[in-house]
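Yeah, one chain of the complex is gone here, protein chain that is, but the others are all in their spots.
Going in written order, the chains are labelled A, B and C, and every chain counts its residues from 1.
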Amino acid sequence: MTPTQQQFDSGLGLDVVFPTPGQIMGQRMKSHKGFIIGGLMVLIVIMVAIFAPYIAGYDPYHQDLSNRMIPPVWSEKGTWDHPLGTDNMGRDYLSRLAYGSRISLLIGFSCMAIAAVIGISLGLIAGYFGGLADYIVSFIITVRLALPAVLVAVAVVALIGGSMQVVIMVLGCLIWDRFAVILRATTQQIRAMDYVQAAQAAGCSVLWLMVREIMPNLFNSIVIVATLEIGRAILLEAALSFLGMGVQPPIPSWGLMISEGKDLMLFDPYLVTIPGVALFFLVLGMNLFGDGLRDVTSPEGRS
Amino acid sequence: MNALLEVKNLNVDLNLPAGALHAVRDVSFSVQKGKTLSLVGESGCGKSITALAIMNILPPSASYNAKKMEFEGHDLLKMNEKKMSRFRGAKMAMIFQEPMTSLDPCYTIGDQLTEALTEHKNVSSKEARDRAVFLLEKVGITGSASRLRQYPHQLSGGLRQRIMIAMGLMCGPSLIIADEPTTALDVTIQAQILRLLASIQKEFNMGMILITHDLGVVARIADDVAVMYCGEVVETGNITQIFNHPIHPYTRGLMDCIPIPGKTKPGEKLGSIPGIVPAPIGDLWGCSFRNRCSLATAECAARGLELTHISDTRSFRCVKPPVEPEIDHTDTTATRSGGMI
Amino acid sequence: MKKKSIQLLSICLFTLMCLSCFLQPAFAGKKDDTLNIAFNKELESMDRYFNTAREGIVLARHVYDNLLYRDPVTYEYKGLLAKSFKWNSDTEMEIILREGVKFHNGQELTADDVEYTLNFAANPDNKVKTQRYSDWIDTVKKTGPYSVKIMLKKPFPAALEFLSGANPIYPKEYYSKVGPDGFGLNPIGTGPYKIVEVIPGQKVVLVKNQDYFKDSPKGQPHIGKIVWRTLPEVNTQMAELMTGSLDWIWLVPPDQAVKLAEIPTLTVTPAETMRIGYIVFDAANRSGKEHGMDNPYTHLKVRQAINHAINRDSISKNLLGGQSRSVYSACFPSQFGCEQDVKKYEYDPEKAKKLLAEAGFPNGFETILYGYRDRPLAEAMIGDLAAVGIKANLMMMQYSALREKAREGKAQMQFLTWGSYSINDVSAIVSHFFEFEADDFSMDPMVRDLLVEADTSIDTPKRKKLYSDALKLIADQAYWCPMFTYVSNNCYSKDLDFTPYPDAVPRFFQSKWK
Partner (left out) sequence: MLIYTLKRLGLAIIVMVTVSMISFMLLRVSGDPAISLAGEGASSAEIEFVREQYGFDRPLIVQYFEWAGRAVQGDLGTSPYLKQPVAQMIKDRMGVTMTLGVCSLTFALLLAIPLGMLAAIRPNTWIDRLALSISVMGQAMPSFWFGLILIIFFGVYLRWLPISGSDTWRHFVMPTIALGYYATPAIMRLVRSGMLEVLASDHIRTARAKGLRWPKILFKHTLRNAIIPVVAVAAVQLGFMLGGSIVIEAIFALNGLGNLAWISISRSDLPVVQAIVLFLSVIYIFLTFMADLFNAFLDPRIRSS
């Protein structure tokens, strides 16, 4: 009796369905702990930011000088109606922390966005056209890197005063260098690939080539640099606030909370450690997520 | 007749995102001293993985087991990493396919050549350099003393492959594994390298495993042949038996693909094997060639298909071989068949 | 392989060696008669005439001597370098110098030095930074080896104060040779302490002046050596104080001072300073319509409303602590002529809202409060203003940038402070801000006339009456919102016997080890 076709074919591994690249990435994502932990941490902060009004029992700007400097609940003089205690103006620290997450995320993402726009365009132009354009862009990058970022930021903010928009603009224009450098290198690589030259040979316009052929491939490095730059932007804002040039009070940015608590740090460390830990948690999350993203989306999987 | 290297029922699994790939299944062969065994098969049939398994330098994601793996009386299975590393390079050497990337770009040729010797045999660097110069001349590189100070990127592909060969011979190994040594080179250099390999093997009376997918190369310098298909050895035998009396349908199919000067008339259509090689993932049984074999029957799908041995070097893995296995035990030192070279 | 292990071994040895040699930091203070003190601002030039910072004033008191000396407790003027001084007329003062007073380089003080130094200070071409302390001097003439005459341009009652608070005497020959820059690097004076080592921006070392003249009202220096360090970060200062490598610091925030007081080895004495904090309004409408709406501060009721809205007691008690007290008149209470019986605006948010409504701002208005220091205090004010409907956001800037903006008329409401340079005379504060100068934001002719007349009258009771009328007018018109006095928390080692004074000039030459 002739074997049924199904019997005949089975046992040869022919029926094995190979996972699509999307599935592979999904599998890697599930297995890449760093990616998951990082993503979770960032998600937590975003949740805190969204639900800030519910988490915070009080209005973060309301001052009450009579009960100021109440330590957090875990120290002996702490009370439960101010779980994380109050700052030196008597404002509830938990509410400021919750609303502070909004500010920090806002600063992080908007600075990154500005930096991305500048960095990517320069990177693309330099990478794609090469020659003179490349020379000019590299010159701009070198000049930008040669200018000490903190000094320039402090000088400019001293000029216009430290409002939120000013800080975002200044930081945005100071941290685009990584975008430009990495994008330029990746564009050059992709520019030399055969399929781009093939598309060029097929008569596609330069813009088409850039948007359709090169940009999608850059997405991977853009996202990775973006996540790492967000962390860097938030930290730079904290440093600016520490030097008194950052966001102006009474806005509850984490960096400003640390710099306000700085003078009282020796005896009331909670004023600095709580926002410090929050900042650390967010930036660590960003970095783990960014690294995870690079490993997960990188072609050879690098596992 | 004790074989230089004897491998019995070697299995190697690579775990990939899609599942465990059984790259090598139930592979057995042996290499005689002074003889060349050629592992031949399409790319992806597991021949390179087998070589890496012998040297135990498989990638971390691979795991392997075997009933027997003996080399000059030492059981390779029981060797820990420390002992094994003393074997590698000293007793068995390996030459790789891609000469352009197989040398460390940051160090001079001299440094990379003498490195292994000083490591294994505690020889002074002066002696090591002399041996390197001697071997470079032996592999046909002119002005070898000055070559030692050069860097890999300053040399051509052919030169680098010769250096790889010299590197393999530094410690005077008794077994050389050449993993497709000429695939990346153009034809003219290919012939020189093969001739060089054969002469060196004869001169130092070493055993050699030549891994290739090019039957022309096999015919030229191999003594015994093991044909592999989809991770399994489907036929073994000496050169004349395989070329003149192929038994397994896959081997016969291979033979139809190559034009034999004198036999095939110009314009005659060459044979080809339909279908694709299956992916050996998951539970596998029966003959893995059955979906492409024109003579396939139900029994081919039966489990427990083993290698049938006619003699200790001649065997095939087929339920109903299309042709009677020749009985005459011709001399194992097969004569070269005519104008192949 | 052998080479690798040797390297590893040497690294471990090295780290072990480092850890083992951690010995206790050299214990300073009483043990080796060295007083380690720290300030957070870098010492500018050590030449008193080219220095406006508080640190410079303090150093000057230790290294140089002035002609006169004001007793910090009784506020009475005594002769320091001068043996005696008397007014020949409204515009001429005669001074007899003490004899046998030596400079640090051994040279004896004579009338030539006094004549040279004061003429140098009074001469505008020398671009002396403390011009305001010596522009009242016309010329100084030597009338004998140890006597000089000082001619005034016009009658100037605060002359004694300026001769005791500033204008130290330099050695004529040395100063004319090295000039201000050279002198600034290694100064020579007659003071109780000599400078022996200077590392710019880091530390200055002073040692006791062995042959300081005996009958000086400053008294003889006791502590042998003073190491004067610059530590910008207050936490670092407190940490060094706690570990004993510092013996004295000041300007410690109130909350921290309370905690430092709990440490057995330290004493903390909060001392009120002459600096007061106040809000000034653009009553003279120098800013005009720039901000899209007309300037609210031209309305008296708005200024009065803000005076009612600010909770002076809460800020003074909670945020400044110590002897800080609320202030209702535009001067420091102890200053001569500082009238306390002026219109008091007690803390009453409801009344503030009513006044705002009457002024035409029923639901308040949006504005900017400019400030250059004490961010927590500014935030407290913003909170109080918000409570009455005035949405003020804070713009903190550098002092120089803020003053420039204010002078261009762009700052309608500013939180400023003024220490009157520790001069115990109302002319050092009110006259500076209400005589149509660059910093005058009320431009009230009546106030100005009263003050100009008061500044130049020698008759003390009349002068007091004039100042009092001016201050009453300022309070009625609410040109300012005076709020509180500042406190300086001096924290120092228990072994040190140190007494702070309201003029915020620490006198280390009086302190000694217990």
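By our rule, contacts are C-beta pairs under 8 Å (C-beta built on N, C-alpha and C of every residue); 3 or more make two chains touch, one makes a residue touch a chain.
It should be emphasised that the depicted structure is a prediction, and the values quoted were computed from it without experimental measurement.
Chemist: For the full complex, can you list every visible chain touched by the one that's not shown?
Modeler: Over the full assembly, the chain not pictured touches A, B, C.
Chemist: If the hidden chain were put back, which of C:Gly100, C:Pro200 or C:Gly288 would touch it?
Modeler: C:Pro200
Chemist: Looking beyond the chains shown, say which of C:Thr91, C:Gln323, C:Gln398 or C:Ser457 touches the absent one.
Modeler: Once the missing chain is taken into account, the touching residue is C:Gln398.
Chemist: Thinking of the whole complex, not just what is shown, which of C:Leu231, C:Ala378 or C:Ala392 touches the missing chain?
Modeler: Considering all chains, including the one not shown, the answer is C:Leu231.
Chemist: What subunit B residues would touch the chain not displayed?
Modeler: 55, 57, 82, 85-90, 93-94, 96, 98, 101-107, 115-116, 119-120, 151, 153-154, 164, 167
Chemist: For review purposes, identify every residue of subunit C that touches the missing chain, sorted by number.
Modeler: Subunit C touches the chain not shown through residues 1, 4, 22, 24-25, 42, 44-45, 50, 52, 127, 129, 131-132, 180-181, 184-185, 199-203, 229-233, 235-236, 239-240, 242-243, 245, 398-401, 403-404, 407, 432, 437-439.
Chemist: Hey, which subunit A residues sit against the chain that's not shown?
Modeler: Touching the chain left out of view, subunit A contributes residues 31-34, 37, 139, 142-143, 145-152, 154-156, 158-159, 231-232, 235, 238-239, 242-243, 255, 258, 262, 265-266, 269, 272, 276, 279-284, 287-288, 291, 295, 300, 302-303.
One rule holds in what follows: only the chains that are shown with their structure count from here on.
Chemist: Determine the shape of the graph in which chains are vertices and touching pairs are edges (line, ring, star, complete, other).
Modeler: The chain contacts form an open line.
Chemist: Just by CA atoms, which chain is the most central one?
Modeler: A
Chemist: What are the two chains with the most C-beta pairs touching?
Modeler: Chains joined by the most C-beta contact pairs: A-C.
Chemist: Take the average of all CA coordinates in subunit A, do the same for subunit C, and state the distance between these two points in whole angstrom.
Modeler: That pair's centroid distance is 46 Å.
Chemist: Can you list the subunit A residues touching subunit C in their complex?
Modeler: Of all residues in subunit A, those touching subunit C are 61-63, 65-66, 68-69, 88-89, 158-159, 161-163, 244, 248-250, 260, 262-268.
Chemist: Which of the residues in subunit B end up touching subunit A in this complex?
Modeler: 17-19, 278-286, 288, 290-291, 296, 298, 301
Chemist: Taking the touch rule as given, give the residues of subunit A at its contact with subunit B in the complex, in rising order.
Modeler: Per the stated touch rule, the residues are 1-3, 7-9, 11-14, 16, 18-19, 24, 27-28.
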